[in-house]
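The other protein chains are all here in position, but one chain of the complex has been omitted.
Our next item is subunit A:
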Amino acid sequence: MDFMASKQPENSLLGPEADSQRTLYPYVTGTSVVALKYKDGILMAADMGGSYGSTLRYKNVERMKAIGKHSLLGASGEISDFQEILRYLDDLILYDNMWDDGNSLGPKEVHNYLTRVMYNRRNKFNPLWNSLVLGGIKNGQKYLGTVSMIGVNFEDDHVATGFGNHLARPILRQEWHENLSFEDGVKLLEKCMRVLLYRDRSAINKLQIAKITEEGMTISQPYSLKTYWEFSAFENPTQGAVGSW
């Protein structure tokens, strides 16, 4: 009887057909983002790789973007979901500007917004498959926070996503200190990115470092890190090993 049947709206996630609409796994992914607070603001680094499973499909992906006047967003995980998040943030910043009231959304506000978006998507079992790093400075107050795909969020003096948590955070815990100069901050980030390059198989040697200060955001041209492969053990790897081929 038709009047008994309840009709789902077209875009509902209930019912068996809707399962194909939910995110099951990521396709094109970016690897770690590392960021730290320094004297004048925030420094953030990410490589430019977009992997398609184990293939290095895209080598010119900018995984860090400026948000409004005061914030910088870096993302790892599914690239298309990152682009979707940028669209949401475009709308957010647009409406903020349209108020034309002299106020502008700071990094704390943007981070809160992103946390709510990620958590609500997780509640609907259709997550945005990203780990986000949100840094910025407003009225002299530096801010650096992170949100995961299930909504776990916190702020700290240095943060990292993915492999960065395992390889970069320990270095940062040892060597980060308050009021790093720009040069020291970049050196520290490069140290972290070099370790990631050696040890994370999805990392590529083409990275950008972005900085955000009261004056605004600047992002470096893509460049590579110097690496060293001339260890003698690599030249004749099987020399000392009995029974290897």
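Note that in this section contacts are C-beta pairs under 8 Å (C-beta built on N, C-alpha and C of every residue); 3 or more make two chains touch, one makes a residue touch a chain; residues count from 1.
FYI, contacts and distances are computed from a predicted model.
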{"item": "Listed names \"AP complex subunit sigma\", \"Codanin 1\", \"TTC8 protein\" or \"Proteasome subunit beta\", matching UniProt entry of the absent chain", "value": "\"Proteasome subunit beta\""}
{"item": "Touching residue (missing chain; options A:62, A:96 or A:156)", "value": "A:156"}
{"item": "Absent chain, residues of subunit A that touch it", "value": "16, 19, 24-25, 115, 119, 122-123, 125, 127, 148-156, 165-166, 169"}
